[in-house]
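Below: the structure, in structure tokens.
Here the complex is missing one protein chain, while the rest keep their positions.
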Amino acid sequence: MRRVAEWATTATLAFVVFLVLASFTGRWGVWAPEELLAGAIIALLVGLATGRLVWARGGWRLLQPHRWLLFLVYLVGPFLYAMTRANLDVAWRVITGRINPGIVRFNPGLRTDFGRTFLANSITLTPGTLTVDVDDGSGDFYVHWINVRDPSPTADAVCGPFPGWARRVAE
Amino acid sequence: MTGLIYAFLAIGAAFNALGAVALIRFPDVYTRIHGATKCTTFGSIFSILAVAVYGIAHGGGAGGTMAVRAFLALGFLLLTNPTGSHALARAAHRSGIKPFRAVVDRLEEAGHGPRTTDHGRRENG
Partner (left out) sequence: MIVALPFAAAGLAMLGFILVCMVRLSIGPTAADRAVALDTINTLVVATMVLLGAAFDLVVLLDVALVYALLSYVGTLYIARYLERGLA
């Protein structure tokens, strides 16, 4: 039962991505019937092949719609702001050449794969930090910090509000 | 609309240039990954957004297709770029490259440190 649910949801997601990709290409309406048929078959194959991998460690909660809304709010709000600041920060460091780097460790307390991926990608794109390694067992993040202020910092000192967002959106 | 497109194109070109300069100017591989990933992702997002706005303003089937595919490309870049740079950073550390003038290196202390392979050594010099 669980196996069927896994590949059915994966195939549905693949089909939705195909619908987005193929929109505006049909003769009638938005999609063409032959393309819909081909897309459905390929989505089914993709679901059968990858369903077990996608939901391997607790990703079911990502299917709740309020998380998608929160994700959009996150993208246009705190993420865009932090990314702009990150780029201006890099510009300033390129001009002045002033760096004080090091690799620090902290534990944000995330448990699922999706949450950790979300936080690692956010850390990489926000000011002064770059995820180098994540310990699979304990959930420790090893982060290359371009301006080390504290050799053993807390999660808040390195990446501010992002662990909270990761917990809300992806865990 | 036209003003928005010009603004997005200018921001995109400026930050892509910054990424290329950061790649040349920073002293070691980790700081280069910092500069290159952040700036080219940001710049490419704005370049692609300019194309999406152009497609929406164009309208019709062709413009709609252009906008949809531009947004898909944007999503892929946003997802794959940080992941790829994270993989490169971990590979660099495991192949034995030390961070330049690092004040602290917890990863090496934790024993995930460099394994001895030939790939991390300097090739010339």
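Order as written gives the chain letters A and B; numbering starts at 1 within each chain.
Methods note: a residue touches a chain if its C-beta (ideal position, glycine included) is under 8 Å from a C-beta of that chain, and two chains touch if they have at least 3 such contacts.
Here the structure is a predicted model, which means the values were calculated and not measured.
In terms of the touch definition stated at the top, the absent chain reaches B within the entire complex. Residues 5-6, 9, 12-13, 16-17, 19-21, 23-24, 29, 32-33, 36-37, 40-41, 43-44, 47-48, 50-51, 54-55, 62, 65-66, 69-70, 72-73, 76-77, 80-81, 83-85, 87-88, 90-92, 94-95, 97, 115, 117, 119-125 are the ones on chain B that touch the missing chain.
The working rule: only the chains that are shown with their structure count from here on.
Per-chain CA centroids place chain A at a distance of 15 Å from chain B. Of all residues in chain A, those touching chain B in their complex are 20-21, 23-25, 83-84, 86-87, 90-91, 93-94, 97, 99-105, 117, 120-121, 124-125, 128, 130-133, 135, 140, 142, 144, 146, 148, 151-152. Residue ranges of chain B in contact with chain A, taken from their complex: 15, 18, 21-22, 25-27, 30-31, 33-35, 37-39, 41-42, 61-62, 64-65, 68-69, 72, 79, 82-83, 85-86, 89-90, 93, 99-108, 110, 112.
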